[in-house]
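A short worksheet on the structure shown next.
Note that one protein chain is taken out, while the other chains of the complex remain in position.
After this line comes subunit A, so read on.
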Amino acid sequence: MRTERLRTGPSRRAKLVLYALLCVLAVPFVFPTWWMVTSSLKSANEIFAFPPTLLPADPSLSAYARVFEFAPFAAQYWNSMYIAAVVTIGTLAVSSLAGYAFARIRFPGHNLLFLVVLVGLLIPSEVTIVPLFQLFNGLGMVDTHWPLILVPIFGAPSVLATLIMRQFFIALPGEIEEAGRMDGLGRLGLYWRIALPLSRPALGAVAIFSFLHSWNLYLEPVVFLSTPEKFTLPQALTQFTDAYGGPMWDVQLSAATLSALPVLIVFVVAQRQFVEGLAHTGLKG
């Protein structure tokens, strides 16, 4: 494939133009993250210095220390992490089981039931947030993490996950399971020992999707949570304001950096699996 590329590559001048274009286009994608990290290391005065400084003149972590003074930030960080982990594992379990059954088991009404599940794609939780609030209010689960866990695992995002898993399992050749069946495996065995190990790319894509969805969730925490110790990161990030309600930029940008950098680093390290996992899963159309 590589040699083929070289054989018919664009001319040198065309290459220069393409690189220039790519570099210009890259600016708005890179600049914000760069600015977030460098500004978080600047003093409050230097943040608004003119002309702006690209690198902090006197890098300091003092704003980071204040993040933990002003808010129970460690607890909020932990909340986001554990909720995202539970949502990811739960979504993987629910969607791979359902996706497997809808793809490979012909049980009565499977088409109808699949349609019922698909309806969930049209009903994002933004649409049903009012009744969802009442539902969890009735269950005594307001100001707990339960809504942030249950709604993503079972609601619209998990429907997309089920769809991805189903598309993947449908493409598995039937002979693979035949062999397992000869060995006396039941349905659970076929799913666990044969289908799941083969579906790593799809599971990876679903894991990334559901982790990021949970990690970014904002409307639900804002609606359901009122105790700062229970907040998740997205909601916590908006709380660093001064007495007049204006944002304390150095502290807010430090908190934003703390929330964004670990995931970003994981992405850059694992970007091949990350991107290709998404691209080569059922979503390809």
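One rule holds in what follows: contacts are C-beta pairs under 8 Å (C-beta built on N, C-alpha and C of every residue); 3 or more make two chains touch, one makes a residue touch a chain; residues count from 1.
Here is the rule we use: contacts and distances are computed from a predicted model.
The listed options are "Carbon monoxide dehydrogenase", "MetA-pathway of phenol degradation", "Sarcosine oxidase subunit delta" or "Carbohydrate ABC transporter membrane protein 1 (CUT1 family)", and the UniProt record of the chain not shown names that protein "Carbohydrate ABC transporter membrane protein 1 (CUT1 family)". The chain not shown here is touched by just one of A:Ala44, A:Ala85 or A:Ile105, and that residue is A:Ile105. From the options A:Glu126, A:Asp183 or A:Glu229, the residue with contact to the unseen chain in the full assembly is A:Glu126.
Although one chain is not displayed, its contacts with subunit A can still be listed: residues 4-6, 8-10, 15, 18-19, 21-22, 25-26, 28-33, 35-36, 39, 48, 50-52, 93-95, 97-98, 100-108, 110, 113, 116-117, 119-124, 126-135, 150-151, 153-156, 158-159, 162, 170-171, 174, 181, 186-188, 191, 212, 215-216, 218-219, 222-223, 233-235, 237-238, 247, 249, 252-253, 256-257, 259-260, 263-264, 266-268, 271-272, 274-275, 278-280, 283-285.
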